[in-house]
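A single protein chain has been omitted from the complex, and every remaining protein chain is retained in its original position.
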Amino acid sequence: MKVEVDGGTVEILPLVSIFCIVMGCIGVILNTDYLDKIIMLEFLTGGLIGLIVSFYYLDVAILTSIMEPVSTVILLLGSLKYLYLKRSKKRYSSKLPILVK
Amino acid sequence: MDVNWMDFIKLLISTGVCWTNFVLVDTYFGLPRRPGVSGAEVIGKTLERMGGDINGGYFMGNIVCSPDASAGTLMASIFYYLLGFKGGLIATLLIFIGNRLCNDPGYAGTLGTFSATVLIHLLSSFIEPKYFIGGMVMAIFTIQGLYHVGASKVLGYIGRKLGMI
Amino acid sequence: MVGGKLEYLYYILSVVTSLVVGLVIGLPVKVDINSFKGNLFFPTVFIALGLAAVTDFLFTLNLVFSILVGVVSSLFSKYVDVIFPGVSYGC
Partner (left out) sequence: MDTLVLLIGVISFVVGLRVFLTRNRVQRLLYLCCLNFAIAALIALYIKSPMGGVAAAVYFIGSTLSSNAIAHTIGKVQRLEGRG
């Protein structure tokens, strides 16, 4: 697992994980659509689990892996409900102008 | 910093074995014919609009959306590297449960894992099981990571040549 | 092949037991790829091999455990569409 570079040793898994976390943070800030933000959040979570594993906390890593799809599904259901609500409210906007903004 | 040339020869052989295994098993069980889950249809239609082949697009979408024989080959090599031949049988059980969680009947993943375990056991006298993990990552990089339109055309050509569409 | 000579026979005994109990219970013989229901061959053999490997890794594998694994895997294959049902996307 260790790679010899000029007498010192460099591990690969923490390096990849820190790269994923930093790039994911910048991507969450820069993208503006909400679906792109969720994809970048997945990219961040993969790096986070790799960083937890590289410090040998295996139980925390397994529990995080089980809980992560549940939170993603709840977030996607919320965003889909918001889209339906916005479309249905635009249809009523001609009759009830006081509800819109 | 010396490079051993036997490592690259073993890596190339294991890449070829893994690529042949999962493409043949997935094509035989009808992944390019129809989208199994709802998300695979979106990926296939988008790749067709970019200039690719629609059956190859369905193949790549089915790999993303449920653990098929590609995930089975990776899990079989990992568990054979850690536990021996009994680990491959445990990996078959885990892949079956994962397939059923993702709304798939599970024929392709289970048989792909079992055939990969038998192939690794037959070849393990002169290629260590460590090289199959790297070979599987190389094989999935040539399909999902390099050039999507060309990969979909190659997969559609293979499926049409075998008569499975 | 797997390990000692005797463990190899226990795996064979577990598969044969699951097939015999499956015939008695009345699982269908015909293999259908597109269906979610289990038949005599598909989930039964692989579930039996996997459970036998888990039992061998955690505890020990003797005659009683081997027959018990066969019965449990056959019953699991009978009710596999109740435990893991397929989802139809209603929109």
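Each chain carries a letter (A, B and C) given by its place in the written order, and its residues are counted from 1.
The rule is short, and it goes like this: a contact is a pair of C-beta atoms (placed from the backbone, for glycine too) under 8 Å apart; a residue touches a chain by one contact, two chains touch by 3 or more.
None of the values given here were measured: they were computed from a predicted structure.
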| item | value |
| --- | --- |
| Touching the absent chain when the full complex is considered, from B:Ala69, B:Leu89, B:Ile120 or B:Ile140 | B:Ile140 |
| Among B:Leu11, B:Ile54 or B:Ile127, residue touching the chain not depicted | B:Leu11 |
| On chain B, residues whose C-beta touches the chain left out of the figure | 1-4, 7-8, 11, 37-43, 46-47, 60-61, 63-67, 71, 74-75, 78-79, 81-83, 87, 91, 94, 98, 101-102, 130-131, 133-134, 136-138, 140-141, 144-145, 148 |
| Chain A residues that touch the omitted chain in the full complex | 1-4, 11-13, 15-16, 19-20, 23, 26-27, 35-36, 38-39, 42-43, 46, 49-50, 53-54, 56, 58, 61-62, 65-66, 68-69, 72-73, 76, 79-80, 83, 87 |
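One rule holds for everything that comes next: only the chains that are shown with their structure count from here on.
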| item | value |
| --- | --- |
| Chain-level touch network, classified as line, ring, star, complete or other | other |
| Chain at maximum distance from chain C, centres defined as averaged CA atoms | A |
| Middle chain, criterion being Cα centroid separation | B |
| Separation of chain A from chain B, taking each centre as the mean of its C-alpha atoms, in whole Å | 26 |
| Sites on chain B touched by chain C in the complex | 29-30, 38, 83, 85-87, 89-90, 92-93, 96-97, 100-101, 103, 105-107, 110, 114 |
| Chain B contact footprint on chain C (complex, rising order) | 1-2, 33-36, 42-43, 46-47, 49-54, 56-57, 84, 86-87, 89 |
